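One chain of protein is taken out of this complex; the other chains stay put.
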Amino acid sequence: MTQDSVQVTALPVRSGFGLPLLLLAALGLLGLSFLLAGQPAPAVAWPWLLSVVALLVVGAVGIRQSAQGENRTARILPAAATLILAVLAAEAVLRAYAIPTGLIPTPSKVAQSLWAARTVLLQDAYYTFVLEALLGFVIGTLAGLALALLAVRFRILERGVLPYAALLSSVPIVALAPVVIKAAGLGWPSKTIIVAITVLFPVVINAVRGLQSAQPMHLDLMHSYAASPAQTFREVRWPSALPFIFTALRVSSTLALINAIVAEFFGTEGHGLGFRIQIEVGRFGLDIVWAAIVVASVIGISFYLLISALERYVLRRN
Amino acid sequence: MTTLPSSPRPARRPSNLLPMLGVALAALLLYWPLMLWANSGQAARSLASGADLGCSTALACATQLRNPVIPAPGQFASGFRNLSVPPLAPTSAPYNALVTGGETLLGLALASVFGLVLATLLVRSRSFERATLPWLVASQTVPIVALAPMLAVLLGQYGVQGFVPKAIIAAYIAFFPIAIGMAQGLRSPDPLQLDLMRTYRASPAQVFGLLRIPASLPYLFTSLKVAATAALVGSIVAEISTISFSGLGKMLAENSRASDTVALWVIMIYGAALGIVLVAIIGGLERLVTRWRPPA
Partner (left out) sequence: MKKFALLSALLGLAILPTAAAQSGTPAKPVQVRLQLKWFPQAQFAGFFVAQAKGYFKAEGLDVQLLPIGDQSPIQTVSTGAADFGTTWITDLLTARQQGLPVVHIAQLFQKSGFTLVSLKSSNLIKPADFKGKRVGVWPSGNEYPAIALMKKYGLTTSLDSTVSNPSVQAVTYPFDPSIVFPDKVDLVSAMTYNEVDQIVGLGYSMDKLRIFKASDYGINLLEDLMFTSQKVLDDKNFKNSGLSGREIAARLVRASLKGWNYAVKNQAEAVNIVLPLCGNTCKGSGTRADAKGHQTWQMAEIAKLYNSGPTLKGRAGYLDPAVYKSNVTLLKSLGILKADPAAGAVDYTVWQAATGKK
């Protein structure tokens, strides 16, 4: 990313060796898992562990080689390879030590369960993401923006409300959950409210900062053009607030989903990823638990990337 | 919660005390009708289902429900007294808040060390950054709190019990903002300053210790404030979901099972206060460190 990070190229191997090394490591790990699949648990696990570590070292060298240069492959391949190698290594190690599914399931088992329970997990994801996280996120953002506009318009409000917003943004959400659920019921709206509250405060704080961040020079300029307050707002204040607002939104986007899941631990009507995780942990269906976690993560990352893309698009246009 | 480190903070401005008091007063005035409305609805439903509450009308029951939606002032007062006196008894909230606060601070310390190491690696090695950064971001979308019980059980296997597993879970949740903030901070010295160091023939270690680390301190504190709340959530969740003998999370679990709604409200307020105090402590630390730092 920066120039100074390029200097660390110790190995004099050409970057063309990256891919073969990665393939070697991946196929090696895959092979280990296959060898372990037929028999029960091997009597001694450490030779297997040693092979896994050796292959991971090969993989690490491969990743390093493939990360050189500025082309597309060099940007994407290392991350993809890291994930694939980590998953394959986990599979081999879990098999070598014969860890029961009830403690840690193998990635292949998780994949099977993910497929087998896909309908229910998608239904759960609909509740947790669409109804709770997304709706809460939108409500919290809109309320936060409205409050910020009021605070900037009426100074007295800013001085009275903003300090509370700063204080309340450091309130742990789990302490809130039981009380909100008691008040708003076990259905999804109570979780939506919790998400909205957690999104609200960072948005308020950052939006107010952003709205006030307009350069005095620009404001003076608008003033000398005899621009109306609405024009000033549209042309100067709002554009300069956008980067601040998006910072808050990006951080809130991942928190929204996690908070929805945590809130579900305090009571549900039998839907949602948090509910699924909680119920399956209790019955040692950890393959389903991990499948639900995978679903949550994929949605979380996508949402984060979506907000980031929106940020780039909006900021470029302004 | 999230602030851009570069945002300028205007110094002057009149005291916020009066407007804040006004808002507090308005909230208090709203509280009474809201409480009556919320509780009488609950009371009406209970009465309709044939419950014997010891009062006949919903409005009369509103201030004396055993499980109020929003506690009445009298209930608040007695709840606070029950949970706060004596403050250092194992069953009282202030003592348990101290325990949770301790776990959170330990977790933050662990997270800072780990975050610093990670940030250094991210800044020093591009292959490391390319291979892991996307997954560091992804790790934040994993509802790790779901894994807290399992993590605690795994740690318990190696004799790690009590205080430490909670701190580790808190650290897991808190390391990310710290690592990212520190990486940003370590990169923040501008090329001019780096050039200057080069003309002095400073070694890479010197550049790191004399320029990059000091430059990253403001970023560290900004991210610590974000991380503090996250870590607090982490340690409370860990207390709820693992074997614990003390802490706000344990009180939360206990009282939510003992159906004591008033206690839940009181604990929530203690939790909120703890979060505010933790952020204030970091703020104080920040002022201390930045004042001590030689002027650049």
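As written, the chain order gives the labels A and B, with residue 1 at the start of each chain.
What we mean here is this: a residue touches a chain if its C-beta (ideal position, glycine included) is under 8 Å from a C-beta of that chain, and two chains touch if they have at least 3 such contacts.
Bear in mind that the values here come from a model prediction, so they are computed numbers and not experimental data.
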| item | value |
| --- | --- |
| Partner chains on view for the chain not depicted | A, B |
| Omitted-chain contact residue, chosen from A:P20, A:G102 or A:P229 | A:G102 |
| Which residue of A:R95, A:R159, A:K182 or A:R209 touches the chain not shown here | A:K182 |
| Touching residue (missing chain; options B:A24, B:A51, B:V113 or B:L288) | B:A51 |
| Residues of chain A in contact with the chain not shown | 100-103, 116-117, 119-121, 123, 178, 181-182, 185-186, 265-271, 275-276, 278-286, 288 |
| Hidden partner interface residues of chain B, rising order | 45-46, 49-54, 66-67, 91, 149-150, 152-154, 156-157, 161, 239-245, 250-251, 253-260, 263 |
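By definition in this document, only the chains that are shown with their structure count from here on.
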| item | value |
| --- | --- |
| Chain A and chain B, separation of their C-alpha mean positions in angstrom | 19 |
| Sites on chain B touched by chain A in the complex | 1-4, 7-8, 13-14, 16, 18-20, 22-23, 38, 67, 69-70, 123-127, 129-135, 137-138, 140-143, 145-147, 149-150, 187, 194, 225-226, 228-229, 232-233, 236-237, 240, 248-249, 252, 256, 261, 264-265, 267-268, 271-272, 274-276, 278-279 |
| Sites on chain A touched by chain B in the complex | 1-2, 4-6, 8, 63-64, 67-68, 74-75, 78-79, 81-83, 103-104, 156-157, 159-164, 167-176, 178-179, 182-183, 201-202, 205-206, 209, 213, 243-244, 247-248, 251, 254, 257-258, 261-262, 265-266, 273-274, 277-278, 281, 286, 289, 292-293, 296-297, 299-301, 304 |
